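Removed from the display is one protein chain of the complex; every other protein chain stays in position.
The block that comes next holds subunit A.
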Amino acid sequence: MLEPASSSSGGAALLVALLLIPLVGAIVVAFLRDNDRLAKQVALGFSIVEFVVMVISWISYDPSGARMQQAFSVDWIPTLGVHLSFGIDGIALVMIAALALLVPVIIGAGWTDKLPADRSAGAFLSLILLQQAITVGAFAATDVFVFYVLFEVMLIPMYFLIGQYGGARRQYAAVKFFLYSFLGGMIMLASAIGAYVQAADTLGEGTFDWATLVQVVSNAPLENQIWIFLGFFLAFAVKAPLVPLHTWLPDAAAEAPITVSVILIGVLDKVGTFGFLRYLLPMTPDASKTLAPLVLIMGVAGVIYGALLATGQRDMKRLLAYVSIAHFGFIALGIFAFSAQSETGAVSYMLNHSISTGMLILVVGMVIARGGSSLIADYGGLAKITPALAGVFLVAGLASLSLPGTNSFISEFLVLVGSYGNEPVYTIIATVGMIFAALYILWLYQRIFHGPVRGNALVDVTGGPGTAIAPEVGARKAILDLSGREKLVLAPLLVLVLGIGFYPKPVLDVITPTVDATLSSVGISDGGN
């Protein structure tokens, strides 16, 4: 049934497996509604198999090979020139890898989470796996129509994940999330159709093939490019929230269950920055250059704005959302500074942000699971009770603020160095954001973990007889340090944070050729300066 495309370099079966394993897993797990334990085991099994296939796929990916590897293509709607075409390049590969890594981690992390009454783990995990399948498809699609379809369908599992399993204001958050993304998607549809019509005018028949559209649209007049650019950009800027289109993220992140937040911020939002690289730069190079200042202003504004608001947050989950907004601004800066270094930095930042922020969100989730509150003011001196948790929190936090030796450092450094040559002003402003990063992360750590044990979450104010360990206020609640399961879940992330921090070469090797190809399609081929 599957006819490998002529450009295929073999290995299409791997990509098919990457797409189908989570999908099949989602269907199987959906039938295990009555047995939560079995559902978790099966879902974990599928996600681990997916991870293994991803590792094989990574190994068999040839960085010096064709742009799209493991590609295949099947006719879907011939009347409209739509093919079910998939293939991966270096950027797609690292994003699929990040997702394949995070899904088993969050299934493990959420193993003992209590779901709302009447909700089964089977339905929840089925949605998670479905989300994974669709997101992998969005990263791997090489047909613009297919990408659009998956980009929109991606909203549905997340909508239910937030709306059914989230916090008190989950309805509001879910609808806001959906409407923002859907409006962006609708505008993008106009641009996708515009590109299709452009191809029909130029070639005589319409097509949605990515490579062909890149050819056609990149040679179109600047005015057409600008319209097409704006439609795609709006959708991507909502997804990878750039200020001022970001307001859905703090609500969604605050209301979604922790494990869902990891997927949402860690990978889903990267579809936006991924779209910048895969669709905006190659398809509309002239418009990208013309409108780069717009994106740069939005990016830098995001860095500063996200940092300021993160500093002022009282809720940990919202704080992390604003931290991510700052990071996304940074990625946008790297992408639209148009140098090989900044671009490579931005792409590796997409991966490293998934790892470090994913880890930070998980650790914050573990804190919240212990204290039962996400307000920072409800905590204090937690390090005395849970030293291991405090240690991991500190590592994740430092990775998030890009301390040298952690994975994010190399990315942030590349972005700053690469951007400075082309865009010194924006780069200097963005650097200020780094100072804030130290402030909000370390201050958060200090408030939660240091000082005397205090706060409603940790101390029972009414007091229990004979258990008053903390002298100044009531009885300390029974809080345990990291369990074996939690250590197991955090271990791979910890290893990657430090591993990539000291030896980023494997990641950069995969990314660089794709980044060079992307840049040369914008007309910059000197490999940076």
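Following the convention adopted for this analysis, a contact is a pair of C-beta atoms (placed from the backbone, for glycine too) under 8 Å apart; a residue touches a chain by one contact, two chains touch by 3 or more; residues count from 1.
Here is the rule we go by: contacts and distances are computed from a predicted model.
Visitor: With one chain of the assembly withheld, which option in "Threonine/Serine exporter ThrE domain-containing protein", "ABC transporter permease", "(2Fe-2S)-binding protein" or "NADH-quinone oxidoreductase subunit N" matches that chain's UniProt protein name?
Guide: "NADH-quinone oxidoreductase subunit N"
Visitor: Hey, which of A:48, A:187 or A:211 is the one touching the hidden chain?
Guide: A:187
Visitor: Out of A:94, A:125 or A:174, which is the one that touches the chain we can't see?
Guide: Considering the complete complex, A:174 is the one touching the chain left out.
Visitor: Given the contact definition stated above, which residue among A:51, A:86, A:124 or A:196 touches the chain not shown here?
Guide: Answer from the full complex: A:196 touches the omitted chain.
Visitor: Per the definition of touch given earlier, which of A:72, A:139 or A:160 contacts the omitted chain?
Guide: Answer from the full complex: A:160 touches the omitted chain.
Visitor: Return the single residue from A:227, A:413 or A:443 that touches the missing chain.
Guide: The one listed residue touching the chain not shown is A:227.
Visitor: If the hidden chain were put back, which residues of subunit A would touch it?
Guide: Within subunit A, the residues that touch the unshown chain are 77-80, 118, 148-150, 152-153, 156, 160, 163-164, 170-171, 174-175, 178-179, 182-183, 186-187, 189-190, 193-194, 196-197, 200-201, 206, 227.
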